[in-house]
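Contents: one structure, followed by commentary.
Excluded from the complex is one protein chain; the other protein chains are retained at their positions.
Think of it as A, B and C in the order they're written, each chain with its own count starting at 1.
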Amino acid sequence: MSNLTDITPLRWLMRNPIWGFVVIVFIFFSLMSDHFFDYRNFQNILVQASTIGLIALGMTLVMINGNIDLSVGATLALAAAFAVDVQSWAMFATWGSWQILPAVSLALLVGIALGAFNGFIVWKTGVDAFIVTLGAMLGIRGLVFVYTGESSFYAMNFAYSDFSALSVGPFPVLALIFLFCTLIVHLLLSRSVHGRNTYAVGGNREAAVNAGIRVGPHMMINFMIIGFLAALSGVLLSTQMGAATPNLGRDYELWVITAVVLGGTKLTGGKGDIVGTLGGVLAIGILRNGMNLMQVPAFYVYVILGSILIAVLILDKRFNRATDGGLRL
Amino acid sequence: DTVRIGITQNNVGIDSYQTTYEQAFIAAADANPDVEVIVLDAGGDVARQISQLQDLIQQQVDAIIVWPTDGQALVPAVRNAHNAGIPVIVTNSNIAEAGMDFIAAFSGPNNVQQGIYSAEMMCEALDGEGQIVQITGMPGYTTAIERQQGFDDRLAEMCPDVVQLDIQPGDWNRERAQRTMETFLTRFDQIDGVYSGDDNMGVGALNAALSAGRAEGIAFIGATNFAVGYDAMARGEYWGSVYQSPVDDAEAALQTALDVLAGEDVPKLNYFDTPKITQENMEEFDRPVF
Amino acid sequence: MLLNRLKAGGPAIAKQGILVAFILFMIVFSLMSDRFMTGDNIMSVFRQSAIIGVMALGVTIVVIGGNLDLSVGSMLSFATVLVVDLHDKIGPELAIPVMVLATLCLGAINGFLIGILRLNSLIVTLGMLSAIQGLVLIYSGGQNVDIADQRGTWFAFFGRGSVFGIAAPILIFALLAIVFHVIMKTMPFGRKVYAVGGNPTASVFSGIPRSRVVFMTYLISALCVSVAAIILGSRVMGSQNNVGQGYELQVLAAVILGGTSLLGGAGSILKTVLGVLMLAFIQNGLILMGQPYYTQWLVTWAVIIVAVWLDVAAKRGRLFSPIA
């Protein structure tokens, strides 16, 4: 943000080691797999990364705020269920493909509402967001099962699932939506008053209160944004499947948090950016895709992903020494 | 010349069945010099399975075998493969009705039929009368849903005097099933039969009943005969199950794919036989390897 | 009435938001099901909660020390698979110590990365969660493991045995809870964990070996996991590769319900026991009422929020958060 002028590419890379890592795995898989370096594969990577990626954008805001949201996977599933189910409601029977519109709108509203609910609880009760959303993660999943009655919904209308196959020139629509949202959230965070206040609230909540920032509603807005993005991600995922399943999005919260932290956002708040998050999302996407292409046995995939996560953390520590002024603490 | 076949499985490692399936599949492929396989695992996540299908399409394999994490949600992805000219063989649990047009063939057991078998065994064990409980697999997964469906429908039809007291999930987890059964035992003074979505959970339920000293009067019926279930049957504690061999399952899938690629006229649905196994006829079967 | 008391600072009991929530909740359940408050049922719930409970004791100590441990779930899978598999290979008397040592090694890795290298505990243990899950699968080749002779082994005692009519898992859980409570409240080590969790910098300035203390908390957590694995392996007489999957969140939920602050420096072992029991009673009570599993999840959602809210409200002396 400040002193942009004296940042050399090397120094930038030191501060964002994740992008160095992205480059390394990119080169590695290009050399190791015949199928990796291919623009259609890049499309795949972007589309696949968009699911986690969209939520990660919202998580970046929430985490810079000093909060966390563990309920995103369940929110995604509920939104997907609404997006698919509402299309077949009798009242929209005559709408043709327009029936998709109220369905998607309702799904997104559900996401926003759940986010608002989480945010409101965090604001009013003062209970830690980790706890509130840990509860919500269970509860919203329960709602999914209540709503779907355990089974999957599928879209009668193939127009819905064809949407995911659309592309504009060489770019798949899903990837474009993701990149567009990335740009918007990036601008929001770095240029808007709300975005700057996000850093303020996370960096020093007391100072933010003292400065008259209405911390409660502010946090609630960020929870609504992540609710919206999780729902959007669910809608897009359901277009890829033409269906919604009740177990959709299990464990996604952990992957999202991983991507965001890999991107340099601090769990304690006040620090992080979208550029880093994008790097974290791509790193995971490329690793997943590359390991598929290289046929790494499933059992080893767990070990490799876990170890890389820790390795990146160690690298980050090396480059960004904690600011304890050389004190041995 | 060699054919390249990609397979994406449901969730290897979650239980021995799937692991044994994978090993048998790789062994069968290795035995055939003309086959090269790409083995992937979706870890139970539909979205990841869809990505894997995309990756396989992008690698232009000759055929794709898929063990659906969810029969409904995979339809568009299977359709993509179909449109890309790659034949798709569905294995183990079937894809939804809407996707049948896009697959070359299905090979696997019939989970609904298995539920029906279990219901029939239950009626037989209880002489058409009694109170039972059911412990299902992980909620929301096709195999669990289909078995429950087959069981519930057939039970109601065949012996309406058998009352189902409650149905709770055991998540394919023996300890979880054991806990659920313990609570059932507290709640119901009279339990005559237990149906579990697989033997792993069935043995958990049996454990609970044994500890409570109430195993004597209860008929335990499961599905997917596991070695522990087989042994319990041999001890006379376990009434019956459905015998399903992952090795047959895997070999059938590979063979179906090869037949499709060879241009043979393959029927859409290829069920392999999953017979009832009970204390009486168990000698006819080998002890499961898992 | 409760609220007025809360506002007034109130009697000691009102400060114990969790205890109040627990009692309210037990009363409601007793009214809803006549099987609930029976000796058998209570014993059964105690026994069932021992596995999660023992793990929660260790995690409570980690959390008081200012960190998190999400790796306990796959560590439990690891330990259970190992002890059950080795049981038939080298006998229980060797299998148990080998498994405990191996599990402690995993704890030591956590402790090294978090205590000594000072990496973020959430992410490290998340990475370990995944890596250990892989290790288990590689070790077992993805196969279930079972103990062949289920009747003849003394290993059965830990999960199925009893002493004076009290089930062994309950005894083990109770014993560990008391031991750790005593350690945390009355021994120098406990004091140090609270200090390090409360303010790591000030602890170092007071000559407390912060790295070593954090390292030890992870060893304790691993030790608890290995005890839980013995109970689990013995109770089930077999193991799956993913037995512990999802346990990390249940354990954490129990610790949080017990009022332990995620910020570190505050919390109590005995209240964690309350949290564990509360979660177990929710599951049990709702099944007794014949509710489907998703109702459990919804109720758990509400209970977690309300109970922790009461606790937080009692501590700050007002119901709603003062932030605007």
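Basically, contacts are C-beta pairs under 8 Å (C-beta built on N, C-alpha and C of every residue); 3 or more make two chains touch, one makes a residue touch a chain.
One rule holds for everything that comes next: contacts and distances are computed from a predicted model.
One chain of this complex is left out of the view, and of "Pimeloyl-CoA dehydrogenase large subunit", "Autoinducer 2 import system permease protein LsrD", "Monosaccharide ABC transporter ATP-binding protein (CUT2 family)" or "Na+/H+ antiporter subunit E", the protein name its UniProt record gives is "Monosaccharide ABC transporter ATP-binding protein (CUT2 family)". The chain not shown here is in contact, across the full complex, with A, C. Residue C:A195 is the one among C:L57, C:L70 or C:A195 that touches the chain missing from this view.
Which of A:I27, A:M156, A:L183 or A:A207 touches the hidden chain is settled by the complete complex: it is A:A207. In the complete assembly, the contact with the undisplayed chain comes from A:S192, out of A:S97, A:S192 or A:Q295.
On the side of subunit A, touch with the chain left out of the figure occurs at residues 1-3, 191-194, 196-197, 199-200, 203-204, 206-214, 270-271, 323, 326-329.
Taking the complete complex into account, residues 9, 182, 186-188, 191-192, 194-195, 198-199, 201-209, 265-266, 317, 324 of subunit C touch the chain not shown.
Throughout what follows, only the chains that are shown with their structure count from here on.
Among the remaining chains, those touching subunit A and also subunit C are B.
Rounded to a whole number, the gap between the C-alpha centres of subunit A and subunit C is 29 angstrom.
For subunit A, the set of residues touching two or more other chains reads 145, 298-299, 301. Residue positions of subunit C with contacts to 2 or more other chains are 137, 142, 293-294. Those residues of subunit C lying in contact with subunit A across their complex are 113, 117-120, 122-124, 126-135, 137-138, 142, 200-201, 204, 210, 249, 252-253, 256, 262, 293-298, 300-302, 304-305, 308-309, 312-313, 316, 320-324.
For subunit C in complex with subunit B, the touching residues are 35, 38, 40-41, 44, 47-48, 51, 137, 141-144, 146, 160, 232, 235-238, 240-243, 283-284, 287-288, 290, 292-294. Residues of subunit B that touch subunit C in their complex: 12-16, 18-20, 22-23, 139, 166, 168-169, 172-175, 178-180, 182-184, 186-187, 200, 203-204, 207, 211, 226-228, 290.
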